[in-house]
Structures are given as C-alpha cells and as structure tokens.
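Okay, here's the structure, questions in a sec.
With one protein chain withheld, the remaining protein chains of the complex are depicted in position.
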Amino acid sequence: MNTFGHLFRATTFGESHGPAIGVVIDGCPPGIPLNEADIQPLMERRRPGRGPTTSPRNELDQVEILSGVFEGQTTGMPIAILIRSTGAESRDYESLRSVVRPGHADRTYQQKYGIRDHRGGGRSSGRETAARVAAGAVAMKCLGLKGMTIRSRITEVHGVSDPALFDAEILKAKERGDSVGGCLEVIADGCPPGLGDPVFGKLDAAIAGAMMGIGAVKGVEIGEGFASAGMYGSEWNDPLFRSGPATNHAGGILGGISNGEPIYLRLAIKPTPSVSIPQETVDLDGTERVIEIKGRHDPCIVPRAQVVAECMLALVLIDALLMRDRFSGFV
Amino acid sequence: MNTFGHLFRATTFGESHGPAIGVVIDGCPPGIPLNEADIQPLMERRRPGRGPTTSPRNELDQVEILSGVFEGQTTGMPIAILIRSTGAESRDYESLRSVVRPGHADRTYQQKYGIRDHRGGGRSSGRETAARVAAGAVAMKCLGLKGMTIRSRITEVHGVSDPALFDAEILKAKERGDSVGGCLEVIADGCPPGLGDPVFGKLDAAIAGAMMGIGAVKGVEIGEGFASAGMYGSEWNDPLFRSGPATNHAGGILGGISNGEPIYLRLAIKPTPSVSIPQETVDLDGTERVIEIKGRHDPCIVPRAQVVAECMLALVLIDALLMRDRFSGFV
Amino acid sequence: MNTFGHLFRATTFGESHGPAIGVVIDGCPPGIPLNEADIQPLMERRRPGRGPTTSPRNELDQVEILSGVFEGQTTGMPIAILIRSTGAESRDYESLRSVVRPGHADRTYQQKYGIRDHRGGGRSSGRETAARVAAGAVAMKCLGLKGMTIRSRITEVHGVSDPALFDAEILKAKERGDSVGGCLEVIADGCPPGLGDPVFGKLDAAIAGAMMGIGAVKGVEIGEGFASAGMYGSEWNDPLFRSGPATNHAGGILGGISNGEPIYLRLAIKPTPSVSIPQETVDLDGTERVIEIKGRHDPCIVPRAQVVAECMLALVLIDALLMRDRFSGFV
Partner (left out) sequence: MNTFGHLFRATTFGESHGPAIGVVIDGCPPGIPLNEADIQPLMERRRPGRGPTTSPRNELDQVEILSGVFEGQTTGMPIAILIRSTGAESRDYESLRSVVRPGHADRTYQQKYGIRDHRGGGRSSGRETAARVAAGAVAMKCLGLKGMTIRSRITEVHGVSDPALFDAEILKAKERGDSVGGCLEVIADGCPPGLGDPVFGKLDAAIAGAMMGIGAVKGVEIGEGFASAGMYGSEWNDPLFRSGPATNHAGGILGGISNGEPIYLRLAIKPTPSVSIPQETVDLDGTERVIEIKGRHDPCIVPRAQVVAECMLALVLIDALLMRDRFSGFV
C-alpha cells in the first residue's frame, strides 16, 4: 500500500531517520526530458526551514536519479529517485521510544505491526512526502507537455481568511508552543475532457483518496463542495452554452469525468500534532503521563502542504491521462 | 474501474434501463451465512417511491444470488447477485438522446466514449448504486460477525440543520420543480484497531475515495474535518488516558490506521441535477436550447444516499479487515 | 482472484451446478460491434456432447448480454454475460459429497475454505471455462478489428502425434473407462510489435500464467520451448534481415515484447481425472476406500481445451494492446 496509481505508479519508501527515502516511478511515458534539475525546485518548496513560521531543520533533500533516464530522457523503465538523509540525530528521539504522542500514529502503528521505528515518526513522518514530491515533479513534467498546470493557494489559517493575517496567526501559535491548521485550494488548469472513469474510477474519487492520504488532511471538497448542500439544483447546475459552461460549480468534473473546465478543490489541514504545550498521554504500556514535545516542529504545516497537494493532484491527473489513452486505438 | 476493493472486491455492472444490473463479489470469506433475505432489506432502504419526498418510480429491486453460496453459506467463491429491471420505459428518454442535461454526465461520457446509453443516465444513473448496496449488504454481514456496525443520519438539508424542517425544505423544492442537497454523517462502531495501511493505503484515504465515488457527493470530512482548520493543535489532539482517548477529534483514525474509537465522517451531497425548472443548455452538436426535465426525480437524494454511503463504508472496512489479517501468521 | 487482466479485465463467477455462470468484462473499448451471435459460436466449440469422443452432457450454454452494449455496440461500460444452467441434476453427485476424487481439487478446496459446493466439482469444474470463452469471444472481436487472429491445433494425443490416430487413442481410453491427455499448439497471427512490458509484464509471462491457469494444463512452452535447452545459441538466435527474421525460434516474442512475427506456444494437457476404473482414495475424514467415477466425462479434454486456450490467449493480447496504447499520447 505504498504504491499510488494504476498506470503511472509511484512507490515510496523510507523512514524519517533512516539512511534514505525515495520513490520508484513505474509507468512513466518514454521520451520525457528529465533530470535532477526538474525535481529539485519542488523539493525546495517542500523543505522546512525557510522562514520564521517554519521548522528550522536543515534537510538538504538532494535528489539522485538512479534509473529510467538515459541521455536526458525517460526510457519508459522504472525511475528510481533517491534522497539520502543528512544530519538526522536519532538520539533526540530516544525519550519518545515508549511514549504515545497525542495526535500521532505512534500507537496505531505499534498495535498493528508490533514494532515501529519511533525516531521522528518513522514511516508516518511528514518526511515521507518528500518522496511524493519527487514523483509529483516527474508527473508535472509529463503534464506540462500536454498543457496542464497545477497551482494552489492558502485560503485560511486558523479560521482566518485574510492572507495579511496568516503569518501573525502562525507566529501567535508558535509563541504559545502550539500549532494551527488551515485550508488550501488546489487548481489544475488546462485539463482535457475525458480524464476519469465511471463508477469507482471517478476522477473526483481518485482526487479525494489522494488528498486524504496526505497525513494532515481531514477534509476534501471539490467544486462547490460543502456549499452544495445549501443550494438548489437550479443554482448548482452549470448552464451550458456553445462557448462552454457559464459557471463551474462542478469543479471541472461531471459524472467522475473531467469536462475541460479548471479542476479545483479545497483541503482542510489539521494543526501539527507536535506541540510543546503539556499534553496528557500514556506510555505504550498504558502508564499515564504528561508530555511536552520539544524540538523543531512547524507551528503550521499548511504552507509546506501546498506542494505536496499539488504533487498528489499531478499524480492523479497523469494516471488518468494514461488510463484515458488506453482506448486510443479504438475511440 | 468498475471494481472496488483490494481483497474484498465488488465489480458492478448494468445501466439504468438495461435488462439487469448486478455485482460480482470476489474475495468474500467462506462460511458466512448468507441468503437473499440478508440483502433485500437494504435494497428497500435505497429504493425510491417510499414517501412524498421521494421519486414515485416503482422498482422492485429483487436480488437473486447466482453463485458463491452453498447450502446457506458463502464458499469463498465469487458471489454474483443479479437484479433484473422491471418496467423501464426507455421511450420516455428518447427526447434526451442528443441533449446535454446540466449537472449530468451526458457530455463527459459522450466525449470520452463516443457512444453512451442515454436512457435514464445509462451507467451514470443512480440506479447503479443498487448493485453497490447488494455488495455492501454482504460486507455488513461479514462485519457483523466481528462486532462492527454502521449507521448514518441526515445532519443538514438545504442549509437547514433542524431535522423537523427537513421534509418542509424538500417539499418546498419539489413544488418549485427544483431540488436540494444536504449533509450526512456516517458512523462505524465496534471497529478494531489496525484497519488501514500506511501512506497510500490509509483508512481515511480509502474512505474518502469511496465516498467521493458516490455520484452526488462533493465533499468528505473525517473526524473534525474542516473545523480542524480553525483549531489549535493543543485543542485538536485527543488526550490519552489508560481508559482511552478523552475526545475523538481524529474520527477513530490516526496515521491512517483505526485506533478502536468510532469512525465518523460527514458528506456533502449536491442537489439532484434533474429539475423541471427551465435550464439553458446545448445539444451534443452545440446548439443552444432550453430544457425542462420532466419525469420522476427525487427532489432530494440525501435520504436514499444514506444506505449507499453506509454500504460503501462497509466495503472499505471489510477490505481493510482482510488486508490487516494477511499478516496474521506473522504478527 | 477470479479476475483476469489489467485493463481488459474479465471476472468470472459460477459453479458447475449453480443457477448460472457468467462473466463481467470491464475495460472493453467502446464502439465495438457486439451481440450474442458473436459469442455463441465459440460457446458451441467448447460445448460437450458433439461426438463419440466427447461427453454426452447436453448443456445449451445460451449467452445473454446484460449490460455494456447499446444499439449493437459496446459502450466502454462493463459487459455482463450470463449463461443460465439447464438440466443440472445435482442428486447425481450426492455420493461424492464426502469423497476425495483423485486428481481433482476436492480436498484442496475443502482444506482451504472449510466448505465447498461438491456438485460436479463446483467452482473447480471445467464448466467455469464457458465464462472464459464468452469473455474471450469479446476479446477476439476487438482483436479482429486490429487484424489479429488466433487458431490452434492438436499436436499430440496420448503420446501419438499422427492426427489420423487421435480418435482411436481416445476411443481406446473410453473403452477402458480411462482417459488420455495430449498437446495443443496455439498461434496468434497479425500481432503488432510492442505487446508486452518489461520484466514482470512480459508477454510470454502473461501467456504462461494464463495457460497454466486452465485447469488441465501442466506445461507451457513458447517458441522453441524445451527444445531450446538442446540448442546452441548460434542455432537458436533468429538471423535478421531487412525483410524480417529468417526463422522464428523466439515464438514472436523477444525480451517479453512482441516483434511482429507469429506468436506460437504449446500446451501439455493432462488426462481427465474422472475415470471409471477403480481408484484408491480416501473420504474427507481420511477413511480409505475405492472409487469408480461414473457419469458423463470426456475421455480426452484436449479438443474442448482448444477454444479455451485460444480465448485465454485473446484475453492476454487485448490486455497487452490496451497497455501498449496507454503511452500513445507520448510515444
């Protein structure tokens, strides 16, 4: 279950404090120009430590392409991308070996597997998303050749929707030793009609699954989303003209298939669970205790989640594009 | 893409006005007591025509089990369930052959496949969900043997959250020749810890994909969902005690894996796209026109969507349960 | 595991003596002309009871298309095909409820599932292949539009390779109350280059898996097959000229990918396990006994296996063709 996609498949691996993380992309079309410089800028956008509101950890996240690219072009063979870890100090985490951090996956992993790498969250760490971003960068390269682009913006931080106040909310949380959540909007422009398959392969179903698979995401809405629940059908339906639909309440998808309009969605992102405010918790053996989580943690993960969400959308779209084209010899 | 699930796989087939719809379930555990009477009551809950606020169509939806059950027990072999159509009058739809109904999948299907069964929406009709309900009924039978139950309730109709006013909102829409949407909450009780797999197999990701795959669903939130975006981390995190977590903002899932608490989620359901109010639209050839959709259509699909959402959640949970147990020989 | 294929997926269901068997085909391209008359002739080729050397059972095997076809063309939606059973007399099999027939799946199914439909072999009966043939007929229809055809011939019966003696060998076995095996050659003509994917998706790997998945098949060889083991590399390699390869020891596949030459393979088919000669066996509880299997059984399954093998090859090829075309937007 560490593989995403049907035809453009990304398999990620690696733990927060292991020697490396990475991804193997299987099913990338051949002939796509690709090198490390296509990937690195997106890695930078995901990287922590770039401002007062983010974590000061200094990961380099240098990518190395190990396979699947020959003389600057993809070959259709699996593309393995490796990101070596640097500077991980696992002794920082020794005290967390047997404690259950509230809001984290510590106990669910321990219960399920009977063993876990507790250092920095191990596999459940946000660090895993670096591998997704590497895969997403390759997907975006393919999409770009077909005229598709993906962007996002923060629409809310801690209940506040005025962008001028976002940093203030985050800094306030940081000073409290606390964290805050927020909302993102993600938009794909230039999508052709015909992406998505009926019933269980709907494009919106794939998007929702992809987005909710990002650790911090707790809600997904497409097009009008939850506002749809308060609308009349005659309002919601997008009137059609020869020139196209007059509105886009559907968010670019009807019956699970893209209609050529921009695809847009919004995500609810929970506050980072690591806070230094004292919290009541238990040890793995059930002993009750109070925990204060020290260390370098983002007070708000929303800015860094942007590129991850964009990359997951890119992975959904390239997969849907290849799925659509399977019928190209017949349609 | 008409198959749902990894180990408990349901493949549905059939069009609204074809001779039959149905489902093949592959991977159901053997030894489960099962007969048609286990399935029929859920079919009745999904069936239209049971009150003034629903469509007066009279489908019988009688299920027939064709395989996979021997002497009242499942055998582990594929369970095929057939639902013959009755009383479909496809001539009602002849006028819709070349028109694009706003809010429907008419044009996206036509563009993608170059052909479609236009009668009653064909494959994109809500009628397809009858096959999902049949599959979900089998999933629920399995879950019940493990102490899991699923329920749901309507939390909002057309922006109104007082249940006493739901029928009034629906009737008001019906009188206008219009339709309304609403919200559902779905809850699974009795879920054991350990359901869900890391990264792309997260239980919440599977739930979100399953729910957004229901035609009318435009938003999904799990646990605190969108409200998470306005909370501090110290509020959101569920404090842990020996007796369990004090709250359940996580909705029963941490790190993508169930923690033994109730799993709950909310869905946004759009208003039924078929309304008799005149709408501007185009024909498949682009000619602009006005359409008034007559016929038997639910002014609000929310009540009938309840059982579909419950069944999809059942399909996610039984699949996750079998996935968890694959390691049973080792853990 | 009752689904075959990645993009053109056939899911079969049904037991020998249940009310029906059938198949759901998901991923068939749209726009393919199709009706029952395209399928029925292949069903007839598989049907028993057509000569002195086959079983006198009289199954009608009338197919009914339930979905996925509209006005004589496929729509890209799942195609469900139903074959109702007729004349099954399950009381014939009551005596076999607790006995283990040598060479049959009786005990392996019972051990694995704890329950089985023992009537006529239940799910492990050769009758299940009727559903595969229905699916294969649809695949062949698609392949035919692309100029591909599939044929087969019997190359050996009971160690004898002179076709004039095949019937005599079979009749001799029948008179003994025994059965015999044989070999088939299956050939696909008109295959374009590019079918098959590297490493685990090799076309020959898919073919071998498909063929060995036919109950009676115990060996598969492609191109020169086992004879390759006795050849020098300089003999085996097919010399290449501008006009194409001078020989075809590779059987039309190099590196797992078709090269445009005819694809050919040979199958070893074991003798039918049901023989009326007394055999030593045990009951499910371990009691030793002697069994004489009476009833209508083919003394040699090889002639009927031809159409099944052809259909499985068709399913492999159409799947590989759709897989190849997924890159059509890029290559």
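Here the chain labels run A, B and C in written order, and each chain numbers its own residues starting at 1.
Convention: a contact is a pair of C-beta atoms (placed from the backbone, for glycine too) under 8 Å apart; a residue touches a chain by one contact, two chains touch by 3 or more.
Owing to the predicted nature of the structure, the values given are computational and were not obtained by experimental measurement.
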item	value
Shown chains touched by the chain that is not drawn here	A, B, C
Absent-chain contact - pick from C:I79, C:V138, C:C183 or C:I263	C:C183
Residue in contact with the excluded chain [from A:R9, A:R45 or A:K146]	A:R9
Identified contact with the non-displayed chain, of A:R47, A:R107, A:R123 or A:K141	A:R123
Residue ranges of chain C at the interface with the undisplayed chain	1-4, 12, 100, 102-105, 107-109, 111-114, 123-124, 128, 156-159, 173, 176, 178-183, 193-194, 196-202, 204-213, 215, 218-242, 246, 250-251, 253-259, 268-275, 277, 279-282, 286-288, 323-324, 331
Residue numbers in chain A that touch the chain omitted from display	1-3, 9, 11-15, 18-22, 24, 26-27, 30-31, 64, 66-68, 70, 73-80, 82, 112-117, 122-123
For chain B, residues in touch with the removed chain	7, 27, 29-32, 76-77, 142, 145-146, 198, 321-323, 325-331
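The rule is short, and it goes like this: only the chains that are shown with their structure count from here on.
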item	value
Copies chain A and chain C touch via same or different residues, half shared test	same
Equivalent-chain rotation between chain B and chain A, CA atoms, steps of 5 degrees	180
Distance from the mean Cα position of chain C to that of chain B, given in whole angstrom	37
Centroid distance [mean C-alpha coordinates] between chain B and chain A, Å	26
Sites on chain A at which at least two other chains make contact	198, 323, 331
